[in-house]
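Other chains dropped; remaining ones untouched in position.
Labels for the chains are A and B, by order of writing; each one numbers its residues from 1.
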Amino acid sequence: MRAATVALAAPLSAEDQVAQSMPDASPTKWHLAHTTWFFETFLLSSQPSYRVFDETFTYLFNSYYNAIGERQPRAERGLLTRPALTTVHEYRAHVDEAMAPIVAAPSEEQATLLELGIHHEQQHQELILMDALHLLSRHPFPTPYTTAPLEPSVEQDQRWIRFGSDMAEIGHHGSGFSFDNELPRHQQLLTGFEISNRLVTNAEFAQFIADGGYHNPGWWLSDGWAAVSNRQLNRPIYWDEGTETLFDLHGTHEIDPHQPVSHLSFFEADAYARWAGARLPTEAEWEVAARQSAAEDGAARYRSGPTHHPVAATPGTTAFMGTLWEWTSSPYIAYPGFRAAPGAVGEYNGKFMNNQYVLRGGCHMTPPHHSRVTYRNFFPPHTGWQASGLRLAR
Amino acid sequence: MRAATVALAAPLSAEDQVAQSMPDASPTKWHLAHTTWFFETFLLSSQPSYRVFDETFTYLFNSYYNAIGERQPRAERGLLTRPALTTVHEYRAHVDEAMAPIVAAPSEEQATLLELGIHHEQQHQELILMDALHLLSRHPFPTPYTTAPLEPSVEQDQRWIRFGSDMAEIGHHGSGFSFDNELPRHQQLLTGFEISNRLVTNAEFAQFIADGGYHNPGWWLSDGWAAVSNRQLNRPIYWDEGTETLFDLHGTHEIDPHQPVSHLSFFEADAYARWAGARLPTEAEWEVAARQSAAEDGAARYRSGPTHHPVAATPGTTAFMGTLWEWTSSPYIAYPGFRAAPGAVGEYNGKFMNNQYVLRGGCHMTPPHHSRVTYRNFFPPHTGWQASGLRLAR
């Protein structure tokens, strides 16, 4: 897992890895250090024998844990030209070495934190790709992250999958790992609904644009319309003017009509759904549908997880996992009975439960086996730099 | 109802009534005109015999209806020194006169819009008081809105009211008026919970402050802590430094320890609840508890509604209605199956379903008979200029 992080950074130069393209994004180097800091802080720092690599890193590479202490302001991570990238790699090696005995024979508490640290770093693996995409896109003459060829896409018919009213079990259960925000499992009454077998495609979204979708306030939430008006938005973030080409990790290329439309904000996804006479699914509806799809898809396939193609979105099938993060209509709030863990680890998820929406499913940038049917990703409604698409419901 | 609006404006001078103290608030004169514009636009403008009072008012006094057309930017309502207040009163008389035959014998559609217009104006009656309070508070030497005496308060014991797990009916039903966002009535499964018999008091909130509540990020949502830090907040909006006096419509006076704490933001209410080892109720929990309280309280009392004391908060009893708007933990979203009405009227509620929380109950500024057990008020999480308090749940 640790090697995978380094491999994702490899196509980027030291210069690429130090830059911060916006306050929401972080330099690659910072991701490499922060994920290491996580293991150092939560697993090593309490070990009497552990020698701290550099005292200043507690300040430099803490992300948002108030209980740990003060930290470099988020918007100023790009000022950290020092330590050098090479030093950060030494830091990783230092921590990996110190972690080895723990990995070999963890206590129960260590096992829990180790598993959390692994899933935490996988989240940052995805962020490394998303942040790199944003940085590269802000260059006036953008260059690709990868030279891997684009996979051809296939048109897929849209159809509705029907579910009757039912009492549903929502949230994680069983012995596998989950984040605290997937708990506790609880019952929820669902009214009958239909959900699409696939994501909305680029061609379909282009019709929304051609129909004046970005110029008609009737399709938009009030805050979304304010964003469209004030920032004069007229297309998804990575589509070029003229809406015939887009930029992604493969560079600038023609928009594939059959690929799912990606990098939508919640406001864009919600407006499209209204224009299409449908709506976004709730996260509970999505979870019920995804669970059934996985079951039908065959237990074997679900257990092995989607193959990991970090830079290519595969054309949507009935599969609910691994294409794009899918916006739901559900604000990101606590499940009934949720309690954050005590201490700094409790800051992981709970304190962000405001003005964000839940996304489900994982995307082509998500590490294999990382996402789950019960996994709750979340982003604020105006951002589109994450790999997010939409599936209609009604 | 129309006379009540004018009566609420009466203590304010023409100079008071033209000023706008912040983009969220509107001048009193604007409220007087906008509520009139509502009747003119939705009921009179389609009448062939109706003579429009002033063509420019469509632009000046439209609030946010994109389907009606362009309008004066919200933050620039304070620039409307013209028309004069006296002209606005003539406008009101003109529209009232034209409305008289409709009020006497409305068609079915007219009856619906008339009822909506009445409830709409009642909402603005409350806003007139809240906005006036904000304006008066921004003066370096604030003066009261009213000389009415403060009512003495009584200490009330706190106790928990217990509810078992149950399937609840949520939302409006029956033949009475409701806004569209209270519909459709639907079932929701509630896990067992406890809810307090009364609101949190000033004395209790003062303990939170004394305990360093505004200096401990552990109690706050991340966005709330950012607001506290950036704006250096350390007390509710209308409390004076030193936290011994506050400003309200009666002027500046000592903080009554037994009164419910008012003018909290959602972030403040949520932080307090966490500090107190409890949480905010969901809106469904609140509705179930309020409905039972009303039933126990005697049908007669509930039907007649709380007496209207526009400027005095009555000490909390078990009553759930009419003291303060109570923050719930529920983001303001659509009920399952909600559909906005077609046309401009459909912009009334639905498009605001983003980054707001539901408040329930009504307050001492709410006109009598205006609120209901199913009524859903909503405000963004950072604002405290509305009369909002909190009731604990667990």
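What we mean here is this: a contact is a pair of C-beta atoms (placed from the backbone, for glycine too) under 8 Å apart; a residue touches a chain by one contact, two chains touch by 3 or more.
The model shown is predicted, which means the values in this text are computed figures rather than measured ones.
Every protein chain here is a copy of the same sequence, 2 of them drawn, and the whole complex in this file adds up to 4 copies.
Keep this in mind: only the chains that are shown with their structure count from here on.
Averaged C-alpha coordinates give centres for chain A and chain B that are 37 Å from one another. Residues 64, 66-67, 167, 186-189, 191, 217-218, 220-225, 329-331, 333-334, 336-337, 351-355, 381 of chain A are the ones that touch chain B when the two sit in their complex.
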